[in-house]
Every structure is written in C-alpha cells, then in structure tokens.
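Removed from the display is one protein chain of the complex; every other protein chain stays in position.
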Amino acid sequence: MPYVNIRITREGATAAQKAELISGVTKLLQDVLGKNPATTFVIIDEVDTDNWGIAGESVTVLRAALAR
Amino acid sequence: MPYVNIRITREGATAAQKAELISGVTKLLQDVLGKNPATTFVIIDEVDTDNWGIAGESVTVLRAALAR
Amino acid sequence: MPYVNIRITREGATAAQKAELISGVTKLLQDVLGKNPATTFVIIDEVDTDNWGIAGESVTVLRAALAR
Amino acid sequence: MPYVNIRITREGATAAQKAELISGVTKLLQDVLGKNPATTFVIIDEVDTDNWGIAGESVTVLRAALAR
Amino acid sequence: MPYVNIRITREGATAAQKAELISGVTKLLQDVLGKNPATTFVIIDEVDTDNWGIAGESVTVLRAALAR
Partner (left out) sequence: MPYVNIRITREGATAAQKAELISGVTKLLQDVLGKNPATTFVIIDEVDTDNWGIAGESVTVLRAALAR
C-alpha cells in the first residue's frame, strides 16, 4: 500500500527510464518491507527547471552558469 | 482550513467533473468536520499515464495490455 | 487509482470521522469519475496548529486571539 | 536540507518572480533556522485554475464571477 | 536533485529498513538517471492506519477484518 512520489526536473527522462524507476521502486518496497506491488503507487512529477530551486537559484540559471 | 490534493491520471476529466470533485470534497469536510468552505483548498493534479505506476508497471503499459 | 491527501489541523478528528472522510471521498471519485475503490488511496495528515499558518499567523495564535 | 513546495495557480508568474520566490524562501530558511542554501530545495507547482478549488468552486469560476 | 517521498502505514518499519529504502532509492536514481546522490532527498512518511484508507475503509478496519 505504499505511495511513492518521485520529483525530478523535466530534463528528458524517457518512458523507458520512468518505467525502470517504477519497477525498481516497487521491487525495493517488496524486498525491504514485503509490500504488495498490486497496491504500490509510484508517481513521477517532472518539474520545469525555472520552477526548481537549489542554493537559492533556479536550475535553469545554474545549468546556464555551468554551460558558460 | 483543510487542504485536499486529489491526484488522478490525465485521462480526460472534464472541467465539470473537476468542479464536482471540488464541491463534493468541500461539502464532505463541512458536513463531517464543520470546516469552513471559504478556507478549504482542493487541488487536482492530473498525471500522465507514463508517470503513474501500479503493480510495478506504468498505467500506459497496463492500459495497452488490457486493450489487447 | 486516485491518490487523495487530506491535510487538516490536529484538533480532535475522531477515528469515526476519518473513516467517514475516507468512505465519502472514495464514493465521490467512484460516482464522478468511475474510479475503482479497490485502488483508491485516501491519506489524512493531521498537522499541529503551531505548524499551520494562514494570514501570516499560526492557527495556535489565531485560535488564542479568537478565545480572548 | 529543507524541501519547500510552493503551489500557486497558473496565472502568469514570470521566471523572474519565481527566481525571487526561490531566493527569498532560501534566505528565510537560512536566517531563521540556519539552513544551508546548498541543500535547500524550493519547488514551485503551477496549477490550472480549473484544478484549484476554494469555497467549493474552481478559481476559473470564481475569477469569471468577479469579472462580471 | 531528485526529491522522493515514500508514504507507508506506521506498522513497525525499523531504522535499518528505512536506511535500506533510502540507499536503494538513491542508487536507483543514480543508475537510471545519473542523479547525484549528494543532492537526492528521500523522505519517508509513516501514517497511522486510522489515517490511511483504501477501498473506502481505513487500514485499521481492514487489518481487523483480516484478523477475524
């Protein structure tokens, strides 16, 4: 019955990679806590880099600074 | 003062249906706990089916399997 | 497959009231969007009044001001 | 190490305004709790007005009523 | 920079199991998306069984029914 919310920046994660996250997290919860995959929710939120801040700056700005 | 977050897959919920969820949840909280509708927030998130996993698979894959 | 998170202040909601919220929200999602109750999660978070702010003040402070 | 999630209606917040929110919240957590900006996450979610309800109605409907 | 929130019922997960979830999820995000563990947050919420509903009932009630 776990609910897992994975939040990442919207930077090109493919459907295959998201499927891998879903199956990996579901298996981890089954292995560690014996949770039933049939009632394990995994929800992935992809967030625009303007909308994600770390160290007081948006990821957009941080990525641009790295690229210079 | 409740905050309610409803997360559903993005599969065509109409504005009218979302309005019905908003009014229904607000009324439920008023009836059960006497909460003031004026300060009751209801936020609906619609999530792509690639991004929602159950039983270790994405809803996209599960829907496709059902359709076969 | 909906996930519903209800956040309320920790002010004495009983197990019966929380059960009523759970069944009411589950029924609402079944009625409005045809969602399957068997895979509808409803999670209630109860938050201390020191930790909930509205109008720039904590609910603890607001309740005390109302009580004077 | 704080995680801050700011949810607002999608009504035209600019990249500059979002950057201001990110830096402002990060500074506030540093000033009040001494938190390290380098491991302070601020994530802004912008929600469609059909999907945000208050007083039992969607913001879309409320805005329209105000505009009449 | 991922943020992962794992919500489970409060049913005795040990510190060691929670550490295993934290390291497992962090490794999964590194392997699948190349995410930096140093800025990967994993937060585990444990929810009382009165406060977690599925199939319209609280887990407390469901567990009791199973135990009869």
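Things worth noting here:
Read from first to last, the chains carry the letters A, B, C, D and E; within each, the first residue is number 1.
In the analysis below, a contact is a pair of C-beta atoms (placed from the backbone, for glycine too) under 8 Å apart; a residue touches a chain by one contact, two chains touch by 3 or more.
No experiment lies behind these values; they were computed from the predicted model shown.
Note on the chain not shown: across the whole complex it touches B, C, D, E. Although one chain is not displayed, its contacts with subunit C can still be listed: residues 7, 47, 50-58, 60-61.
Summarising the interface, subunit B meets the missing chain with residues 1, 3, 39, 41, 43.
The set of subunit E residues touching the chain not shown comprises 15, 18-19, 21-23, 25-27, 37-46.
The criterion applied here is as follows: only the chains that are shown with their structure count from here on.
Here the CA centre of subunit C is 20 Å from the CA centre of subunit E. Each chain gets a centre from the mean of its Cα atoms; for subunit A and subunit C, those two points are 26 Å apart.
Multi-chain contact residues of subunit E, defined as those touching 2 or more other chains: 1, 3, 7, 39, 52, 54. If you draw each protein chain as a dot and join the dots that touch, the picture is not a line, a loop, a star, or fully joined; it has some other shape.
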